[in-house]
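The block underneath contains the structure these notes are about, expressed in structure tokens.
Missing here is one protein chain; the remaining ones are kept as they sit in the complex.
Showing chain A:
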Amino acid sequence: MEQSRSPAMSLTRSPAALDALRRQVRSLETVDQATRAVLPFGVAQIDGRLPGGGLQLGALHEVAGGADGALHGAAAARFTAGVLARADGQVLWCLRQRDLFAPSLAQVGLRPDRVIFAEAGDEAGVLASMEEGLRWPGLAGVVGEVGKLSMTASRRLQLAAEKSGQLAIAIRRWRRAAEAADLGQPTAASTRWRVSALPSTPLPVPGVGRPRWFLELLRCRAGDAFDIELEACDAKGHLRLPAPLADRPAGPDAGAGQDGRGLVAA
């Protein structure tokens, strides 16, 4: 009993009737799904606040950059690559323009033999390619770089992802800073993240330390929004809490689990 209850820890504190109702709603929502699995980040402060204890597989997630990142989406792309590096299998990455630098994906653990790039000239092409990839069984995840994401388009992606159980990530990236307000519009995505660059970890010598991010969960289905300061992905795609915040001495892999890999069923 103890084991089966532990992933849904927020529910255990609710009254029994509400608990039963929630369980009923969840079973309605996931009626066609064979598995309901999550990909944990390996950082307790994030996983503990996400429903199911990690990033839900078979769902659409949005990642955007903060400030200038809304235009170049560099941190968002690196964050996404770090997430997929910890998943298992091939990744389809749908691009609108060709400015993604593959060596940096390899640096966060997403090796070149795991990514297939599809260069679609416009946003409609990116969305159609993403959907095609999501319907194809056997991929670990599908990434698309889009600006505008309408309710209809996101719902199509969400349904396709639910069916195949793949991770769908939309990197929101706009051509003009004024368009970035579009991020406030509702979509069918189950989470919406924003990654902004922070000054890097100070080093005792001159130089740039490990990059840090300000990670905001702006929207989460069946969960609460939060924000957290993190050290960016390492060579295996793991995030880490900055040393002064972690409630233990800074180790090589503080915050990360054994290897962070593996699926947790909820």
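As a working rule, a contact is a pair of C-beta atoms (placed from the backbone, for glycine too) under 8 Å apart; a residue touches a chain by one contact, two chains touch by 3 or more; residues count from 1.
Here is the rule we go by: contacts and distances are computed from a predicted model.
With the options "DNA-directed DNA polymerase", "Electron transfer flavoprotein subunit alpha/FixB family protein", "Phosphate transport system permease protein PstA" or "ATP/GTP-binding protein" in hand, the undepicted chain maps to the protein name "DNA-directed DNA polymerase" (source: UniProt).
Interface note: of A:L50, A:A75, A:L167 or A:A188, the residue touching the hidden chain in the full complex is A:A75. For the chain left out of this panel, the touching residue among A:A140, A:L183 or A:L217 is A:A140.
In the complete assembly, the contact with the undisplayed chain comes from A:A235, out of A:L21, A:M151 or A:A235.
Although one chain is not drawn, its touching partners on chain A can still be listed: residues 67-68, 72-79, 81, 88-90, 92, 98-107, 111-113, 115-121, 125, 128-129, 132-133, 136-140, 195-200, 206-209, 211-212, 232, 235.
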